[in-house]
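Just one protein chain is left out here, and the rest sit where they should.
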Amino acid sequence: MASSLLLPPRHYLNDGYGIKSWLLTRDHKRIALLYLAAVTFFFFVGGAMAVVIRLELATPVGDLVSDETYNKLFTMHGVMMVFFFLIPAIPSVLGNFLVPIMIGAKDLAFPKLNLASWYIYIVGGLFTLYALVTGGVDTGWTFYTPFSTVSSTTNVIPTALGIFITGFSSILTGLNFIVTIHRMRAPGMTWFRMPLFLWSTYATSLINVLGTPVIAITVLLVAAERVFHFGFFDPKVGGDPVLFQHLFWFYSHPAVYIMVLPAMGVISELVAAFCRKQVYGYSFVAFASIAIAVLGFLVWGHHMFVAGESVYAAMVFSILSFLVAVPSAVKVFNWTATMYKGAISWQTPMLYAIGFIGLFTIGGLTGLFLAAIGVDVHVTDTYFIVAHFHYIMVGGTIMGYLGGLHYWWPKISGRLYNEWLAKIAAAIIFVGFNLTFFPQFIVGYLGMPRRYHAYPPEFQLLNVLSSAGASILGVGYLIPMVYLMWSLRYGRVAGSNPFGASGLEWTTTSPPPTENFSEIPTVTEDAYTYPVRVEGHVA
Amino acid sequence: MSPDPAAHHHPALAHHFADLEQQKEAAALGMWLFLVTEVLFFGGLFTVYSVYRSWYPEAFAAASHEMVVWAGTTNTVVLITSSLTMALAVRAAQVGERRVVMWFLAATMLLGLAFLGIKAFEYYTEFAEHHVPGPGFAFEPAYARHAQIFFSLYFVMTGLHALHMLIGLGLMAVMFHWVWRGTITREYSSPIEISGLYWHFVDIVWIFLFPLLYLIGRHAH
Partner (left out) sequence: MWSGTPLFPQQASTMAARVDNLYFFLLAVSVFFSLLIAGLIVFYAVRYRRRSPHAIGTNIHGGLWLEVTWSIIPLLISMVIFVWGASVFFAMSSPPEETLNIYVVGKQWMWKFQHLDGQREINELHVPVGRSVKLIMTSEDVIHDVFVPAFRVKADVLPGRYTHLWFQATTPGRYHLFCAEYCGTRHSGMTGEVVVMEPTEYQAWLSGGSGEGSLASAGEKLFQDLACNTCHRPDAQGRGPVLQGLFGKTQVLLSGESVVVDEAYVRESILNPGARITAGFQPIMPAFQGLVSEEQLLQLIEYVKSLQTQPQGLSK
């Protein structure tokens, strides 16, 4: 039984203890943990700002912080969460840890580049933190011109540089994953035997590689306009501020898929593992990831329905946006169908998976409201949008991230967390999340604009509900911090396969050795084949 | 994968690859992907350029007419020649001619430096003629506003290109050192090959920049 299990004598965590063995490591698993520490830090910085924002909005008048501070808070909240948490979280933490193990490789194709990516991310993050502590920035995370280039008097340049630099971290990580998946698969690991997490990571990496350079050049142009008074988007020299929006959203809409596709991959893994059966319609789910990545590049104009783009352009972007809904719906239906006749465990990761499917369904369906131009005109730039993308980003991405973190935690740390506390935390997060964001749909349709420091008093009740929910959500996020840290030292030893799950990562020890496998495995079966034929402890 | 036991023990083989062939393929794919990101990076600039040129064709033609065409033409020739010497360096590396590789790499670097020198001279000229956008900008009044957009694009596009040239020169210097030190051999020439890919890419960007920036005003005046 569990108590008799011991950690393996040699594993990646005890392969050197000094600070240098971490900061100069080329082991993808240690780099994943470096990212884990960094993204967690940025998550709590961004989260702290959200707390102040919600406290301010508990009353209709601007009383807690000044309008200037409020604007900086939501800007930095967006920048921190989008660029330093949501985009890197799943790929850089779970992806880094799992991609080589899942394909049966010893490491990513370019381990030094992988470490360099982490340092690039950190340098970008330091620039942004510098911008924050020296006064902040108030342009909104969208940096719309001409406000960002000629009007704002805050730290636009360091923030833009931070985003520019961090972009290279995404590009290089994406490049590393693509090359690894193409060139490093173990014997017998064909494309259609790969776990679906790898398909979604691959699709995400494609977007990173193709989209991120465009945001890089765009923020560079903004910086050049601001510093050297060059003219690109400034109407005073005949420039077009809407062109900036096109360039910005050409990346930033696909970036939404960068954030949510990896979570979808995690959910496929969780549903399969906790139903102990193959994902229903494997190839449809796999190709849906690719379809979302490709279509995601063709819909950016739906952010500009009221920004002065032509009626016909709006219609084209609208119809393309509806097309993206189809592969997303296909995924939801397939996950649901996978549960049919499964052997469904209610362990914590599955609770997150169930939460994800429900919340992502709501987030996705409210996306239809925004793709329908006639309704979008009314709800765009209101709290309806805020609610919608938080359902996707928080209800989707963070649920997927936490689910994945719990599922692979025994593999990462070699130890089990407290299942009861974990279940309670998952429930608190689910309730807190809905209480925070559901009222925002209503207040948004009523017409409350986003990015408002003060608002008409009739919106107060809904805002108070939202703020109350946020406090519950905040507590919910702190609990896993505590019991996961605690488990590192005091948790029961997990054994190599505590969930009785299928997948190469469960065939090696927990934690895995530095070279991942004692010998490179040969794959003979499809993904998610049950019963698992590998020895090991089953919880 | 090839079971050649010699390859397994090659000093350049990283521990996580099965053999040199896999390592080389991974490196080449990585560089091609990186070049794809570069295409999109410059692609954003070309998009901005296309939009404004189609809106303000006269101003762009007038501004382009102010370019130092002989310098741009010379630079085009210089870069195409450097691509040739680069290709010859790669070829020499593949057949293991160590000294020849070093000569061609040196020639490539020299041509690259010549390019940057001529570019610096051009920037100086434009600075002297008040063609740098911003408060000090001066141009024919009828086109002054939109010509600023042209010159803004000119400086950013050629500036980023020059930055890529600098990075290329650094890469060449490392390659030169590696050849000199003996790291690069006939069996292990892929670093030079993928550096060559990068160098050719930077040249190709210039092949687009040259007509778009220097030659559009020619027929109109």
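General remarks:
Lettered A and B in written order, each chain numbered from 1.
The criterion applied here is as follows: contacts are C-beta pairs under 8 Å (C-beta built on N, C-alpha and C of every residue); 3 or more make two chains touch, one makes a residue touch a chain.
On a predicted model such as this, the values are computed, not experimentally measured, just so you know.
Hidden chain, full complex: it touches shown chains A, B.
Only one residue from A:Val52, A:Leu421 or A:Ile442 touches the chain missing from this view: A:Ile442.
The residue from A:Val294, A:Ala329, A:Leu421 or A:Val523 that touches the chain not shown here is A:Ala329. Here the missing chain is touched by one residue of A:Tyr282, A:Phe297, A:Phe389 or A:Tyr483, and it is A:Tyr282. Listed here are the chain B residues that touch the chain not shown: 56, 58-59, 141-143, 145-146. Counting the whole complex, the residues of chain A in touch with the unshown chain are 62, 67-68, 71, 138, 140, 142, 144, 146-147, 150-152, 235-236, 238, 241-242, 275-278, 280-284, 305-308, 311, 314-315, 318-319, 322-323, 325-326, 329-330, 332-334, 336-337, 339-346, 354, 357-358, 361-362, 365-366, 368-369, 371-378, 380-382, 442, 445-447, 449-462, 500, 530-531, 538-539.
The working rule: only the chains that are shown with their structure count from here on.
Between the CA-based centres of chain A and chain B the separation comes to 35 Å, rounded to the whole angstrom. Only residues 105-111, 113, 171, 175-176, 178-180, 182-184, 209-214, 216-218, 220-221, 224-225, 228-232, 236-240, 243, 247, 250, 515 of chain A touch chain B when the two sit together in their complex. Residue ranges of chain B in contact with chain A, taken from their complex: 14-17, 22, 25-26, 29-30, 33-34, 36-38, 40-45, 47-48, 51-52, 55-56, 133-135, 145-146, 148-149, 152-153, 155-156, 160.
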